[in-house]
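Worksheet for the structure shown next.
A protein chain is absent from this complex, but the other protein chains hold their places.
So that you can tell them apart, the chains are marked A and B in the order they are listed, and the count of residues begins at 1 in each.
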Amino acid sequence: MRGAGLTVRDVLYEAPGAGTRKKIAVATAASLLLLALLLGLVIRQFAIAGQLDRKYWFFFARGTTWSFLGKGLLGTVEVAVVSGILAFAAGFFLMVGRISQSRISRALCTGIIEFTRGVPTLLFVYFFFLVAPQLGIRLHAFWKITLPVSISACGVVAEVLRSGVNAVPKGQREAALSLGMREGSVFLKIIFPQAFRVVIPALLSELVIVLKDTTFAYVINFPDLMQNASVLISNYDAMLSVYLLIAVIYCIINYLLNKAAEAVAVRGKEKGGAK
Amino acid sequence: MSMSQTPMIEMRNVEKHFGDHHVLKGISLTVKKGEVVVIIGPSGSGKSTLCRTINRLEPIDSGEICFDGKPLPEEGRALAALRSQIGMVFQSFNLFAHKTILENVMLAPMDVLHKPQKEAREAAMELLKRVGVDSQAGKVPAQLSGGQQQRVAIARSLAMNPKAMLFDEPTSALDPEMIGEVLDVMTELAKEGMTMVIVTHEMNFARRVADRVVFMDEGRILEDGTPEEFFAHPKTERARDFLNSIKDH
Partner (left out) sequence: MRIEELLSQFGSQYVRALLTTWELTALSAAIAFLLGTAVTVMRISPIRPLRRFGDFYVQIFRNIPGASLLILLVYALPYLDVVLSYRTCVLMAASLIPSAFCSEYLMAGINTIDPGQIEAARSLGMTFGQIIRRVVIPQALRSSILPMTNLLVATMLTTALASQVPLNPRELTGIVAHINTHAVGGVTAFLISAFLYCMTAVAIGQAGSWIDRKVRILR
């Protein structure tokens, strides 16, 4: 009969009567018209400004354009993946430190987590770009972007992992201890694997933030997607079309990552429900 | 006696589908003013749906439903106004989680009937006292037991001075020891002459309080009679099977 998964969005409206149906139809038509008008205005503005001109778009038909952008994307992905791995490793240790028995370790890790979560990525980027060289730290451009991005993410990762650990029922630990397992191996073999599964969606969402943060690579001239885009722009004098395309590419990648996170979350819930 | 000529609720040839599932098949049912009608039947028989069509929480495909002599409005303010005259109590209480017990009872009289706050508060306290939860007035729903929440839900409906009350399995979500307190309130209401339609599995309650028992199966009304007739001499095989199956428990 009535599905158990009913949400408020579903029950908010009753089956419409004749009067309501008419109102909805009128509103639908009006809103369609309005949206079409909006789209028309945007396109008109493109046309007036001459941005629909062939010279701004023809090079997208060339393979070399795409292979150049592809190289940039590869740089972006490299930074994102390495940052993701570093952030996960650091986040793991921060989480362990935060839930440990030692008060000093707890305070220290809580402090670090709050610090990394409260400071903008760009400020960390400037630290590695401008401040670190003053301290005699010479880094390759790759690390000048990868390190700030991963530092910026590790605190969130730690908190995500901690929420996962908290979600594992207490009985799991007690059962494992009563089987004679040691505290450390209980955590690594019993608690953490379960916690990890719960937080995969949240970790994927964090990966989206990491990917977004990699765009600051242009600050330190690392050849990522954004940087290669600006090379393309100076070659073809096509600022609008290229930056628009780049934005679309980022949106699509992040959209897919978010969809993956949702899919994992749904699958996890179904599994949980089957128990 | 001309008043009692118009029935409170009248359903004629009501049909209803959920997709491919034919839930109500040619339902005709009349409930007189002051009458207590208990609807019983196996789960999935359509009894809850029937109850929910009376205030149009479920729209119907065809047929006619009249309340106090007037056909149910289709939508809008007219429908809302009609609903304000019919109390409804749900299986899962459905109290407003962000409001206190007292506010739950005061909300609709103030918003829908535009009663002044002071008057609404006094009436609400009176009703809470009547259902025995006045000492909990300042708490929020989650702090109350299921039985207490359901009694508040009844008070909330009564605050609108309804002409009739619908009960959709009001005790099914309750722990056994709390069922009695809710049924007691309902029994009181019945004694005071409230028109009631009750979907329930509580057979003893039906025997004691109902003026009529309606038995439903697979979307049809199979029997409609006094509790004495129905429980002692069920006419249909289905009803006999049903009564036997619940006797075992």
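Operating definition for what follows: a residue touches a chain if its C-beta (ideal position, glycine included) is under 8 Å from a C-beta of that chain, and two chains touch if they have at least 3 such contacts.
The model shown is predicted, which means the values in this text are computed figures rather than measured ones.
Participant: Counting contacts across the entire complex, name the shown chains the missing chain touches.
Facilitator: A, B
Participant: Based on the whole complex, identify which of A:L37, A:A89, A:A107 or A:L123 touches the chain you can't see.
Facilitator: A:L123
Participant: For the full complex, which residue in B:K16, B:R83, B:K115 or B:R238 touches the chain that was left out?
Facilitator: Per the contact definition at the top, the residue touching the missing chain is B:R83.
Participant: List the residues of subunit A that touch the chain left out of this view.
Facilitator: Spelled out for subunit A, the touching residues are 6-14, 16, 24, 27-28, 31-32, 35, 45-46, 48-49, 51, 114-115, 117-123, 126-127, 130-131, 134-135, 208, 211-213, 215-216, 218-219, 226, 239-240, 243-244, 246-247, 250-252, 254-255, 258.
Participant: For subunit B, which residues touch the unseen chain?
Facilitator: The list for subunit B reads 55, 57, 76-77, 80-88, 90, 92-98, 107-108, 111-112, 140-143, 153, 156-157, 160, 166.
Note that in this section only the chains that are shown with their structure count from here on.
Participant: Distance-wise, how many Å sit between the C-alpha centres of subunit A and subunit B, to the nearest whole number?
Facilitator: Roughly 50 Å, centre to centre.
Participant: Any idea which subunit A residues touch subunit B in the complex?
Facilitator: Checking each residue of subunit A against subunit B gives 1-2, 14-20.
Participant: Please give the residue numbers of subunit B that touch subunit A in the complex, ascending.
Facilitator: 18, 21, 23, 44, 49, 59, 74-76, 79
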